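The complex appears here minus one protein chain, its other protein chains still in place.
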């Protein structure tokens, strides 16, 4: 079998109808070269702070991308360890090449998935690859990318510039010293923008086995007595401020549900004491967590950090894989979630408060038209925050717009979130969103539901003013 | 910035593909001028009974439309009071003009929403406005509409005729004397049809604080001893008959869930006594309510009133707004609902009974293909009753047809429900439904799934025979 060419079509993802496609192409031409704003992701700040060359194609492109790993495992039967999982495992050249070959050999399993689009775009646009991945072309592609990675223009900062990134957020532990961010920001050579994100999930789960230990660390770091609920709140306030001082614009939260009802002060104190003594039940732990989440919203009204929420995922579904490889290796599975009643305590108290922004993400698409868009359409501070994890593929983004727009319009949505660890896929991921948003808008124009000048302005707003406004960037 | 023209395209909402559009246009030409049947809505009968001129554009078009208010609040940050909320607040000319300006200034927030379509159609078709709403054009549009409202052809009855309304239903308290309906029907000048609807929600919630008071009023009005469950049932029977005698064709029901299981007579008596003594628990109140709803179905088999059901909404989600402005100001938010098991008691008992019609509405779109269409496809008396609130926008109607048709066809759906307080938007709302239904049918024809003669007949049936049959009009 001769190798097939790889030449991503300029019109890819656009609607097939030629009239709609022409409109879409025109819209896309207005946004395709605009800078990327990435307010939520997982790229390590050290890559940019240290600007050390990437070691090999597999470590850069394959290992950190759990989208790809999960399907190579599920459809291709590949062992995660063969792919260099967990991140940080040193791979020699033979191992890296073998992993890359597994990707190429199993290429057909990615048909119709976003992984296909992302890799095609990365391979072609970033590394100049011109052949379709396959068993035959695996080594050739590997070699070509490896050769690129030796050049200075493929070092992290050079790529950041080339990718035209205007702002990039990392995700960080509340006790992180944010040294990488400090280093980067104090570097006179650096004129990009990388901001940390306050992610206190573990600190808000009082029934976790490591909660007391984590909380004590929080207390020490902030020089605060955290043996009482009031002290804990104060420590949280200080760390949020620390993050804000280091450039953070948002806090990020993911728990089993979206509930946030307050306890009475007495009840909160009582449960906190039980947690502090390591004897809180799972049920009471959840009750206290909901109260603590409510207080995060209260703190957000004070300090202005945007609050993002993406609940309802079974983390590490495959116990054996978790024990062997740790978290974030592709075994997270969403489940159904409720928002209308769950979010009421926060929205009722703060939903219209000055400067309070709540951005809600979900993988439960049923909530878009039934709950999230109705809520965002009404409350001033609430935004529907997708596309996001899994909802970042073509058809899902189209469903998102079709479900949300009628009830919340365009201006109560957050703009695209790439949420990725795969640095080189950032442009491709944002490109998908831009192409699909333009397709959606192009359809509205073709169906005489929107004038062309309105569509152009909207397309531009969605990648410029809107994410800046929602995330206060 | 010069003002943009407002000229709604004759083909708006039609599919972009030219071949499908041609078919759709042909289908639409068969239905666009057919009379409007509106079997569920909230226009005050007094407007037509008294035929008093509308005072100003804001009071007529903006204040009563919670679709618009909620988004001006949520996206535009407008205070509801600035829009004349609650309905009935007197506005002076300056206030009315200011509110109208807020609508026009925030016009971009409505892009892609049905509000945009409705206003464009109303402004253009009803009032002859030729410029797009904006800060610049706000006063000009206001003046033009205000001038219209002074003319006799813009009085309520004249508009009713001009809108080509064949039947219009209001929504009424069971204790209402229906004086407006009586006045209208006895007016020899009046040849339209406005019918009341029996809406006993509050009377079926025994745990409500005002339930005893309401029930006593019901007893007095019907001269019935309502201190027992049997008496309550008898009073309900009488008021339903009173409504029927005044032209009502249906009762309307909205509760937290769709459950309707019966209690034993003894248990019903016991709980009723507790309710009568004001000591029923929330849980028992719900149990009794479900029993009472079941009895509404039983009464419907007797008296033939169509039963409509639209459960599962968090009413008045924003407590502060509710306390300040009251109900129905845009803060209702749907939540998930279950039908397959919940409706079984009613369907099992009456679902195939002669003359029993149950029309079920929902905002939980997930139930269409999973529950409602399978139920309606099987039970003789059951109909899927959307489009309706929120599901009355273009993409949602298309999803509705795509989800329901395969399992229930066209002839187990109710026809379009506008459910509106915004009188002048009635033609535009029905027009959306007609355009989308024709688009859906046009697609079926273009995909060779339906012959053109079948599509034409179906399109016409959906706005004529079908709503007449389902609602016994």
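Points worth noting:
Letters A and B name the chains as they come in the text, with residue numbers starting at 1 for each one.
Criterion: a residue touches a chain if its C-beta (ideal position, glycine included) is under 8 Å from a C-beta of that chain, and two chains touch if they have at least 3 such contacts.
All of these numbers come straight from a predicted model, not from anything done at the bench.
If you put the hidden chain back, the residue from B:93, B:143, B:302 or B:348 that touches it is B:348. Where chain A meets the omitted chain, the residues involved are 4, 8-9, 11-18, 70-71, 73-75, 77, 108-114, 116-117, 132, 314, 317-320, 330-336, 363-366, 390, 393-396, 399. Across the interface with the omitted chain, chain B contributes residues 15, 17, 19-20, 338, 340-341, 344, 347-348, 351-352, 366, 369-371, 374-380, 382, 402-403, 405-412, 443-444, 446-451, 453-454, 457-458.
Methods note: only the chains that are shown with their structure count from here on.
To fit its Cα atoms onto chain B, chain A must turn through 120 degrees, a value rounded to the nearest 5.
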